[in-house]
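Excluded from the complex is one protein chain; the other protein chains are retained at their positions.
This part shows chain A:
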Amino acid sequence: MAAPNTNDAAGASASTSDDALAPPEDTSIEALARRVQEHMTLANNPSARRHKFWETQPVGQFRDLADGSLPDGAIEPPSPLSEVRADPYPLPAAFEWFTCDLDDDALLADLYALLAHNYVEDDENMFRFNYSPAFLRWALRPPSFFRAWHIGVRAKESKKLVAFISGVPARIRARDDVVRMAEINFLCVHKKLRSKRLAPVLIREVTRRVHQENIWQAAYTAGVVLPTPITTCRYWHRSLNPKKLIDVGFSRLGPRMTMSRTVRLYKLPDAPLTPGFRQMELRDVAAVTRLLRSYLARYVVAPDFDELDVEHWLLPQEDVVDSYLVESPETHEVTDFCSFYTLPSSVLNNATYSTLKAAYSYYNVAVKTPLQQLMNDALIVAKQKNYDVFNALDVMENEGFLKELKFGPGDGQLHYYLYNYRIRNGIKPSELGLVLL
């Protein structure tokens, strides 16, 4: 593969000549100062550094980005299971590993409390995710889940749960390759223990337990840039209850804009508009699976759902996941499908409101009904069910309806990652068919 290198060399010389064409006031001393400054910036660039952990891991490395000759697929081959470390990684002396049995309501409540008080917040610490106990049970116990992947750390003395990480098994297709992976999520360390460097140990430990099941790849997301995203998505938000969103600071009112006009701007009809639009039921699982499989096949990275998966992930559960479909009034064929999951956030430090109820777009398939109309109906039912905001990533075909349905861009970027799996050159958000919770 000499060609890419030639291209690189050409690109480099092109940029060099750009430098030569720099404006005349760029005297040599200034140019020198700038070069030194650039070097300092590079050395200080937090994204380029501080990945001493991830640089030891089989993930796409930044330095490999220019190397077009590296093949797609596993970065490291699987090891013999006998070579997988048998013992858990050591923890600081006061702590012990603890597998969370989520059948146990008390343990579920402990996990809920840990996350509700210590999990992800926005940059200004105005909101914190508040995954409900029912949601956690749903998210962590899909078909063939491994209890050993619900990994807690607790204080030896008090038995208090102080940190958590989880994996769930999934079949994820990358191009033509269906791979058994772990979806890693809910990494959380108690606020008071953020200095204990527990997160790397948790990641190593979940990796070890995943390897023990002979699974060597994983998918995860992060709000920060790590080596190396397969794609970077943006969140978009559709106000359903604009007054509340403004009152809690999720949204802001321009000085020349009125609240009353904002309220009218986001008004929605009282009932869905598409004939045959109804909630998904158990009897629809086969039809929805067919729809979803053929739809997701067009994406570069997407889950490989079977009927069991669809029944688990998409059958409606109150305040966890909602799914609607369009059943043709004439043929009774299921032609379209949309879904969203429920993720409330605690509103921190607001006298009037304590919770923000958000719907997150999940998987949507529009075949007969225009996608924009289908999603408008999703907004309508979400509004009926008292959600304050409807969020969507710019994945799949979502860009096709975001602006038209009055979604506004969010300040949050979500990076998607694969562990021990290279997708050369990454993909566009619109090529991603995977939504992680």
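Convention: a contact is a pair of C-beta atoms (placed from the backbone, for glycine too) under 8 Å apart; a residue touches a chain by one contact, two chains touch by 3 or more; residues count from 1.
What we mean here is this: contacts and distances are computed from a predicted model.
**Q** For the chain that's not shown, choose its UniProt protein name out of "Translation initiation factor eIF2B subunit gamma", "Ribophorin II C-terminal domain-containing protein", "ACB domain-containing protein" or "Trafficking protein particle complex subunit 6B".
**A** In UniProt, the chain excluded from the picture bears the name "ACB domain-containing protein".
**Q** Touching the left-out chain: which of A:96, A:121 or A:307?
**A** The single option touching the absent chain is A:121.
**Q** Using the touch definition from the top, which of A:180, A:208 or A:243 touches the missing chain?
**A** Only one of A:180, A:208 or A:243 touches the chain omitted from view, namely A:243.
**Q** Using the definition of touch stated at the top, determine which of A:84, A:155, A:199 or A:367 touches the missing chain.
**A** For the chain that is not drawn, the touching residue is A:199.
**Q** Can you list, in ascending order, the chain A residues touching the missing chain?
**A** Interface residues of chain A facing the absent chain: 8-9, 12, 14-16, 18-19, 22-23, 25-26, 30, 33-38, 40-56, 61-63, 65-66, 89-93, 119-123, 125-129, 184-189, 194-201, 203, 220-226, 229, 232, 234-235, 237, 239, 242-243, 245-246, 249-265, 343, 345, 391, 408-415, 436-437.
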